[in-house]
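So the structure is just underneath, and the comments pick up after that.
Shown here: the complex without one of its protein chains, the others still in place.
When the chains are written out, they are named A and B in that same order, and each has its own residue count from 1.
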Amino acid sequence: MEKAYLTLHGVTKTFGPVKALDQVSFSAGKGEFLSILGPSGCGKTTALRVIAGLEHQSDGKVLINGRDVTGMPVSKRNVGIVFQSYALFPNLNAEKNIAYGLRGRFSRHQINKKVAGLMDLTGLTGMGHKFPSQLSGGQQQRVALARAMALSPDLLLLDEPLSALDARVRVRLRREIRMLQQKLGVTTIMVTHDQEEALTMADRVLVMNGGKLIQDGTPEQIYQTPATPFVASFIGSMNFFKGAARVGDYSFEVAGKTIKAPGSSQALDLGDADTATLAIRPEDIKVKKLDKAGENAFPAVLKTMEYRGHIFRLAFSLQTRGLPLVKVDVSGEAVAALGLTVDRPVHLVFPPDRVMVYGRSGLESSDWVDTDPPQAVRCHG
Amino acid sequence: MDSRAGVMDGPGGGPGRILNQGLDQRLDQILGSEAAKRVLILLALVWLIVVVVLPLGTLLLKSLSDNQGNFVGLANFVAYFKSPSLSRSIGNSLVVAFATTAIAVPLGFAFSWCLTRTCMPAKWLFKSLALMPLFAPTLLNGIALIYLFGRKGLITTGFFGAIPGIKLPLYGSFGIIVSEVIYTFPQAMLILSIALAVTDARLYEAAASLGAGRVRTFFTVTLPGIKYGLVSAFFVCFILAFTDFGAPKVVGGNFNILATDIYKQVIGQQNFIMGAVVSMVLLIPTCMAFIIDRIIQQRQVAMIAAKSVPLVNKPDALRDNLALACCGLVVFSILAFYGTALYASLVKVWPYKLSLGLSHYRFTGMGGGGYAAFFNSMRMGLYSAVLGTAVTFFTAFLVEKVRVWDRCRHTVYFLSILPLALPGLVIGLAYIFFYNARGWDFFGMFVPNPFNFLYGTMAILVLSNIVHFYTMGFLTASTALKQMDIEFEHVSDAMGVPFYKTLFRITLPVSLPAVLEVASYYFVNSMATVSAVIFLYSADIPLASVAIANMDDAGDTASACAMSVLVVFTNIVVRLLFLLCTKKLKARTQAWKEG
Partner (left out) sequence: MNFKKMAMTLAAGVMMAGSLLAQAQAQSLLVYTALEDDELPRYLALLKQSHPGIDVKIVRDSTGIVTAKLLAEKDNPQADVVWGTAATSLMLCDQAGMVEPYAPKGVDKVRAKMKDKNSVPHWVGIKAWMTGFCVNTIECKNLNLPIPSSFEDLLNPVYKHQLVMPNPASSGTGFLTVSAILQIKGEEAGWAYLDALDKNMARYTHSGSKPCKIAGTGELPIGLSFAYRGFMQKQKGEPVITVFPKEGSGWDVEANCLIKKADIKPDARTFLDWAISEPVMKAYAEVYPVTAYNVGAPIPDGFPGNPEAQLIENDFNWAAKNRMRILKEWTKRYDGKSDEK
C-alpha cells in the first residue's frame, strides 16, 4: 500500500453515555476505495461524519494527507459527500445543483465547462435543465455524485449511496461509481450495510460493530477468514457450533462429535482456552452418500430444502441433541446426483481446512443469525 | 494547501479564478465560520431575553412590590385574594373558559369530522367561511351580539317586530361565552381537521374487517387517532377564552373576569401594581395549560412516524346530507352573525332610522382616530408581517439548521414557544413596565434603560405584535424547515458554501409558502388584536382595534362596528391575496414539486 492518505488514529466519539466510536484506527492510501460495513448503529456513519468534519471526535486524531484536521470544519477539509438522501436542492435544476459549490469561485465560463464535463462523466448529458423531482432515482444519484465531485475533493465520502435505489439500478451504479472513482483516482470512503456492495466495490472493507473496528482487510480476507464470529455471520452465511471442547491441538468435541480443524489459523491463537466456537460456511460443507464416511464426516438427515435459483439451501439435522440444524448450499446438479429428498439420511463432510475456530471471547455472544447479527460481540485477539 | 484546483481542469486551475472576489470571500469566511453561527444564536437568545424574559421578569417583580418599588413579597396577592370583588373573577374566568371549551371543541370536532369523513359537497367553501372569525377583532363578536341579542337586537325584537322576539340575558356570562365560542370555534376546527386528516385509512379497514360497527369504530379508531389534536384543541380554546379581553369588554356587563380586571386596574384606576398581580393570576392557569399541552404533545412524536394511507370516503346519502345540514347551519350562523354587524354598521340610526348609508364610516367627531387609526393599523400589520416573519423564520432556522451550541439553541426554542402562553394584556403590561422604565438601580448604581426610546413609538407596537404571535410563526417556519433535508446544510458546508448563502438560495425559496403563511398570519392578527396594543399605543399613533374599543366605550357602537367591518374586510382581502400568491407560487414551482 502507498503512504497513507487518510489516517484515523484512536478515534472515539461519545454521545452522552453512548460510545458511537471506540478507539477506531485505520488508514487509506491515495486513490483507494474503502468501504465501512456494519449493521445499523455500529458507528459507521459516525465514522464517516467524523472524517467529513460534520461531527467532531471526542478523542483521537484524523489526518488527511498528513495534516491533522482535528477541529477543522467540513468546509475546510475539501471533501465531497454523497448522502443517502442525495440532498439535492429541489428548487435548482441538475446543472445548478452541480454548479452550487462552484459559484463565486470560478468564472461563469469555467463553471459551464466543468458542469458539462461532470454531466458527461456521469452520463447525465441532456438532463441539465431537469429538476431533481423530474429525474429517476439513479439519475438523482448521479447528480449528487457529480455535485460532490465538482470541487475536485481530496476525499469522496459516500453514505449509503445506493440504498434508496431499485435492485437493478443499484447493481449498475455500483459498477459505474467504481469506474468513475478509479478514473478520477479520488480516495473514497463508502459506508454501507450491504455486504455485497462492500465486497464488490471496495479495495478494502472495514467491518464495524458496536462502535469498534472489528476487521480491516480485502474483500477476500473478510469473506474467507472472518476475524470474529460476528464478521463471519454478518458477511455471508455461517454455521456455528458453540461450546466445542478442545481435545487436542487441532481437534474439538461438540456433543460427542469430534471435529478436526488443522487449517484454521485462529486455532493457534486460542492459547490455554479449553472451549471454542467452530464455524463453517454452508457452501464449504460437502454432502456425501451415507456410506462415504471419513474424517469430519457426520451422519445427517435432510430436513428442509429451499430453492434459491442458482443453488439449493439445505438444512440437515445431525441427529444429536444440542446441535443446531446445519445449513448447506449445493448446486441443483448435486441435488439431482445425490437424489436428495426430505428425511433422506446422508453424510456431511466438513473439510478440515474450511473449519474456523473462534476463541473464548467469541463464546460470550449468544445467537448469531445471518440477517440479524448480535450487537455486543467483542473483538478478540 | 489548495487542492480545489480540480481534477477536471488538471493541476493549476488557480489562474482561472475571478480575482475581484476578495471582499465576497472574506465575508463568506467570517459569516460562514462556526464563531459567526454562535454569535447569531447568541443574538437570537439575547433578542428573546430582551423581548420576553426581561419584560416578564419586570412584571413579576412589580407584582411583588409596592407603589414605591419596595419589595413586599406576596402582600399584593394577599390583598388581592382578600378582596372578593377581584378574586371572584378567577372563578368567572374559569367558568367562561371551560364553558367555551366544552362547546367549541365538540362543535369544531363535528364540523371537521364532516369535512374529513364525509362526501358532502363544497367542503372548501364551508371551511373558508367557517374561518371568518379569525379575521375579526373579538370586540366585534361582542358588538354583533348587541345588535342580535341586545334590547334592540334583531333577535330580541324579532326583526323589529316582524316575528316574535326572543329575550336572552346578553350582558354577562352568556354574551361572553357566545362570543368566545365564535372566536375559538375556527381554531378548534383547524386543529382537529388536521388531526383527522392524518388518520390512517388502514386502521379503518382493519376495524371494518374485524366487524366493528360505526360507533365502535368511532370510539376505537377515530377518537384515539386524534387524541393529541383533541388535547391541543382543548388547551388552545381554553387559553384563548380564558385570556380574551375584547368580547368581555363589550358584553361582559357586571360579570367581571380576569382579563377585564387587568384593564380596569391599569386604565381605569391606573393601579399598575394590582394590574401586575391580576396578570400573574391570569398567567398561572395559562402556563399550566401550556406546560401540560407541551408534555402531552411530546409523547406524540413516536406515534406518527409511520407513513399512513390517506382515507378515501365513500358516499353515503344520509350521512352526507346530515353533514351538509350541520355545516350549513354553523356557517349560516357565522355569516348571519357578521352579516348583522355589516348591516348595523350601515343603518343610519339603529333601530329608529333603518335606511342605509355610510355615515358611521366617517368617524368624524368621535374618539379613536378614525381613518388615521385604520391606516396606522395597516402599517403596523405590514411592519409586523415583514419583520415578524423575518425574525421568526430566522430564529427557526437557527434552531433547526445551525447545529452548534445545543443548550443555547434549546433555550431559544423554549423561549420561542413560550409566547403562546402569554396573553396580549400581559405582554402589553410587561412592556409598559420594562420599556417605560427610565432605568434601574442595581445596588445603588443607576443603569439607564437602553430600550426606553422605544416607548410610545410604532416600534414597540410592532415589537409587541411580533412577540404576541411569535409562537405560531416560529412553529410554522420550523415545521417547514424540519421537512427539509438536514443534509442540505451539510452538502453546502462540504462545498465550503457558507450557511447564509444556502439559506437564501435554497432554504428560503423552498419554504416560501410557509413564509407567506407566517406573514399573512402576522398581518391579520396584528390588525385585529387589541389586547397588547391597548396599553402601548400612544395618542399620535391611534390604532383601529383600539379605536373600536374606545368608540364602544364612548357609546359610539355603530362606528365601532363600522371600524371592525373595515378590519375584517381588510383581513379577508389580505388573506385572499395570500391565497393568490400561494397559488401563483405553486404553479411556478410545480416543476420541482412534482414527483
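Simple rule for what comes next: a contact is a pair of C-beta atoms (placed from the backbone, for glycine too) under 8 Å apart; a residue touches a chain by one contact, two chains touch by 3 or more.
Predicted, not measured: the structure shown is a model, and the values here were computed from it.
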Touched by the hidden chain, restricted to displayed chains: B
Touch criterion as defined above, residue of B:279, B:525 or B:557 at the omitted chain: B:557
Touch criterion as defined above, residue of B:168, B:197 or B:267 at the omitted chain: B:267
Contact with the hidden chain (one of B:226, B:462, B:548 or B:568): B:462
Touching residue (missing chain; options B:322, B:335 or B:387): B:387
Touching residues (missing chain, whole complex) on chain B: 23-24, 27, 85, 146, 150-152, 171, 248-249, 252-254, 256, 260, 263-264, 267-270, 272, 348-353, 364-368, 383, 386-387, 390, 438, 453-459, 462, 500-501, 504-505, 538-541, 553-558
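The rule is short, and it goes like this: only the chains that are shown with their structure count from here on.
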Interfacial residue positions of chain A with respect to chain B in the complex: 52-54, 65, 67, 73-81, 83, 85, 87, 89-93, 100-101, 103-107, 110, 114, 117-118, 131-134, 147-154, 184-186
Interfacial residue positions of chain B with respect to chain A in the complex: 1, 3-9, 13, 16-18, 21, 24-25, 28, 32-34, 485, 487-488, 490-498, 505-506, 509-510, 589, 591-595
